[in-house]
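Structure incoming, see below.
Apart from one protein chain that is not included, each protein chain of the complex appears where it belongs.
Going by the order they are written in, the chains are A and B; count residues from 1 in each one.
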Amino acid sequence: METVTHDVLLVGGGGAGLRAAIAVAEANPSLRVAVVSKVYPMRSHTVSAEGGAAAVIKPEDSLDAHAYDTISGSDWLADQDVVEAFVREAPAEMLRLEHWGCPWSRESDGHIAVRPFGGMQVERTWFAADKTGFHMLHTLFQTSLKYRTVTRHDEFFATGLLVDQGRCQGVTAIELATGQVYAILAKAVILCTGGGGKVFAFTTNANIKTGDGMALAYRAGVPLKDMEFVQYHPTGLPFTGILITEAARSEGGWLVNKDGYRYLQDYNLGQPEPKPVKRSMELGPRDRLSQAFVKEMEKGRTIETPYGPVVHLDIRHLGEKLIHTKIPFVRELCLKYQRLDPVHEMIPVRPVIHYMMGGVHTDIRGATPLPGLYAAGEVACVSINGANRLGSNSLTELLVFGARAGQAAAEFAAQQSGATKGVLAQALDEERRLSGLLQRSTGKERISTLRKEMQDAMEDGAGIYRNRSALQGAVERIQQLKERTGRATLDDRSRTFNTELVAFLELANMLDLAEAIIQSGLQRTESRGAHQRTDFPARDDDKFLAHSLAYRSSQGPPRIEYLPVTITRWPPAERVYGR
Amino acid sequence: MEKSVILQVRRYRPEAETEPTWQSFEVPFQRDWMVLDALNYIKDRLDGSLTYRWACRMGVCGSCGMMVNGNPVLTCATYVESLLPGPIRVEPLKGFPVIRDLVGDLTDFLAKLERVQPWIVRQDQQVPAAEHLQTPEQLAEYKQYSMCINCMLCYAACPIYELEPAFIGPAAIALAQRYNMDSRDQGAQNRMDVLSQHDGIWSCTFVGECSVVCPKNVDPAGAIQRYKVAATVDWFKSLLLPWGKR
Partner (left out) sequence: MGKALNPSYKLYHPKWYRRRMPIFWWLGRFSYTKFITRELTSVCVAYSAVVLLVQIWALGRGEDAYRGFVDWLRLPGVLWFHLAVFFIVLLHSITWLNLAPKALVLHLAGRRVPDTVILAGHYLAWLAASGLVAWLLIGT
């Protein structure tokens, strides 16, 4: 086994990971920073984000307005002190990215341009055409190359946290190119591994979004917070699940059913106007729009396709010129993957799993309850997104909390001494376990079969609308799948770039996430934001104005505890859109 | 309508063999499948040891570049239907050492990317309080070169890169140009010293294939030729006006 030692370790090299790495390098240039990622950083899923990143910039806007939009969007589950810090630091972080070269789209006078976005009362979403995540990630990656103290371990798959004497001291990881297991030691570890959309069958997420960091923390005893809240983005392409950005609606697109009717007006989201109205109709929050789709489907007003029911996103009236300037990637994606030109035809879309509001429980500085372990980005739940995330808050979250976690980890690492003795023994155990996986006798189950069954179980049990029996059914199916995974077979027993072994480890991670999601959903007997129970249709602030914390238990389903939401200036109220 | 199609895939298992081999797989034909979907079918149902990279499946992460029927393409953006009746040959990207099956080693490319100093260089004493103003016209100057997804199809298409692996390559030079032409950047001279070298722009003989295969229309060939003009002008200037150098 190889051992490498650094001061601060980032697991994951996407937007949050790179921003945190830069933050550590700037906070304390004497610290050695390492980024461990199972893919090259520019492949991280941040790259697929399209619409934009929110930060207050217009004179008629205010931090309180952004905070209110975020808190009401979250159905009052967001921690308000965290949201206040978030909206306050957002503009400076976004400006810093501009100074680092991000090609933000501009007004004709050269100032940053902003567009309206779902659930926001003022335009505050900065954008780079409709490839914002791509440009942000590449800017962060290229800027990170400036810092000599940052080392990268590309294509290293982290398999476990090393925890000794009550603090996190690194990870074990497989160097994919050779199969060598490494103990990568550090005085502080920051998880930036993103969400786990691949737990579900139909998702916008890339193949790599398997919730590895969440599982690592969960297995080390750190609770996963608010896991039941998974976001269905209203507009994904029917077969591939490819995202059609919210920007298509903020620029003026309409959602219509099979009769060409803008059906959102039937769901308390306002009245249809020819131009987009903020916080109304197609610019409502994502959870309400996805729920409206299900209702339309139940009424038989959606369009049937070989890939399931869809509605239509109509952007024809925007004209080719606007589409080319503001949402060119949408057109490219439709031409390529749907074989239609949205300038002339309507786009078939349906709700698709997109984001996890839940994740590793952290405080306002990105610290988890385990000393030495931090988390930022989609993997973390701070929480600013609560029960439903507003579009364009996530990209900003990467910067604000990537920076915060980086600074906090840098401070912590500077005060720590080196690795303790127990760490190496743990790493050797892990190496033995991984070798054993490659060598054990032939099992019976194919990984792809188990994965598909898990994904189907999650679609059935944790859909847009849930109920006790569906959730309970999913609990059993996931439990069985966990047992069967213990008997999984590998076709690939080699060491060199064994992606099947990686798929197996990812499946184990996803099953851990699945059980946390289902159990948290089962025990939250109310409807709030993205978690809608047909058997408990009302929001219950008396019992559930709290975050669910899922703790792994050695036998059976996770133990769920509750942590009250921090309320500062916005007492819980009704979520109002369209009026 | 075809029911199935044959994929001939290049395999290389360094622990079991010293040379790559071919293996044929029969996969069902589906009109909406990309070559990547066919590879996933093989891995999921037929042979879990088939090794390749992929992530976003929407043509933006740059992971899934491979040679399909001798052409460097993104397998997530190439319809199986366009390659009928088959058999379809799938190989790792040309010009890179093969680690395993369809996976090539990219460390050389990453090192070259870093060499061109792909970040904003400024001489500001203080960080400005607001954004640098940049008009849409100024943005349009470098926008095209900023669209590179680092898929390396251009390196696979470039015969010079395979003949002379020291060549810094199309994507790296296009990225340098992306910064050179960004109105906010002041580092063009730093990059000039790196790029106006034998293994920099001067290895390029303008075959032009890089721009042909680029899935994002970055036009690296154009970027390199423009740079040659700029480098030549710069050389004359330094010759005739040596005191003018910044």
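Here is the rule we go by: a residue touches a chain if its C-beta (ideal position, glycine included) is under 8 Å from a C-beta of that chain, and two chains touch if they have at least 3 such contacts.
All figures in this text were calculated on a predicted structure; none of them were measured in a lab.
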item: Missing chain: touched chains present in the view; value: A, B
item: Residue touching the undisplayed chain, where the options are B:Glu81, B:Glu114, B:Glu162 or B:Asp234; value: B:Glu162
item: Option touching the unshown chain, where B:Trp22, B:Phe206 or B:Trp235 are the choices; value: B:Phe206
item: Where the missing chain touches subunit B, by residue; value: 12-20, 49, 70, 94, 97-100, 105, 137, 159, 162-163, 205-209, 212, 221-222, 225-226, 228-229
item: Touch residues of subunit A, complete complex, unshown partner; value: 177-180, 491-496
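Just so we're on the same page, only the chains that are shown with their structure count from here on.
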item: Whole-Å separation of chain centres (CA-atom averages), subunit A against subunit B; value: 28
item: Subunit B - residues contacting subunit A, complex; value: 13-16, 32, 43-45, 47-49, 51-63, 77, 99-101, 103, 105-106, 110, 113-114, 118-120, 122, 127-128, 130-136, 138-139, 142-143, 146-147, 149-150, 175, 179, 182, 184-185
item: Subunit A to subunit B touching residues, read off their complex; value: 39-40, 42-45, 47-48, 95, 98-101, 103-106, 108-112, 131, 134-135, 138, 142-143, 145-146, 154, 177, 206-208, 239-240, 242-243, 333, 336-337, 446-448, 490-492, 494-500, 503
